[in-house]
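In this view, the complex is presented without one of its protein chains, the others remaining in place.
Let's turn to subunit A:
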Amino acid sequence: MLRSIAVALSDGLDARVDRLALPFNEYGVDPYGISRKHVRDALRVFALIYRYYFRVKCHGIQHIPAKGRGMLVGNHSGGVAVDGAMVLTSTMLEMDPPRLAQGMVERFLHKFPVSSLWASRTGQFTGLPEHARRLLEDDRLLMIFPEGARGTAKLFPDRYSLVDFGTGFIRLALQTRSPIIPFAFLGGGSAIPTVFNAYALGKLLGVPYVPLTPYLLPVPLPVQLEIHYGEPLVFHGTGDEEDHVIEGYVAKVKERIAGLIERGRAERQHRGLSRKLLP
């Protein structure tokens, strides 16, 4: 019985991967090296985690364009990349047709064996302007966390705060005329309740830091997570605007994300779910 459910589930996931509008060649690889097989394998694992471990609730998925370029811009939540993985899974599972969100990831990820391979094959590239521009020009869906590594370094008490945003994503959105779809990711800070970031240990391991939890290792707890997508923001300009203009646009995006976080938390409390570890 369980086996037949698992087979049915994976069949559905495989069909979703097959429906991706990516130009896979005869070897199932697209021009960026994204591999149908690797995306399929990753989705099988992520879908189980998404549905049964984190029981992710996704709201506002209709705000993501069904095709064409777009930037998913949201808050970091959780000491490791649970947020990125679940956002990626949400666009694969909740959209019809599914889309692959391509994250702009930290540089260290591509230095290590296995992580480099899987990141590349699932379309998660180093956060370089060259990558972002090219992917947007190719009408891909980008996933950006403008808080960067400082965002994932938030400690438990600060889990719903936003640290400073970078400004490069706005210039890129203007240059490529891409809509920004803001999103709020709720619950990552409770799933990985970071009490201390070990920067020295991180340096030793070649990563920015190692988040430590009350139970030491940053293994995520089975907290229910939520993703709230907001209406697209479209800014007009060339990307050559003065810094204060760009900073104004950044503030608008940040404000929108903060609003989505607050609304998500309020709705959650209203539903009486506050005892389930989240807010």
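Simple rule for what comes next: a contact is a pair of C-beta atoms (placed from the backbone, for glycine too) under 8 Å apart; a residue touches a chain by one contact, two chains touch by 3 or more; residues count from 1.
Methods note: contacts and distances are computed from a predicted model.
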Name of the absent chain as recorded in UniProt (options "Radical SAM/Cys-rich domain protein", "SDR family oxidoreductase", "Dihydroorotate dehydrogenase electron transfer subunit" or "CRISPR-associated protein Cas8c/Csd1, subtype I-C/DVULG"): "SDR family oxidoreductase"
Sole residue of A:29, A:195, A:221 or A:258 that reaches the chain not shown, by the stated touch rule: A:29
Per the touch definition above, residue among A:128, A:234, A:251 or A:266 touching the missing chain: A:128
Subunit A residues that touch the omitted chain in the full complex: 25-27, 29-33, 35, 107, 110-114, 116-117, 120-121, 125-126, 128, 130-131, 134
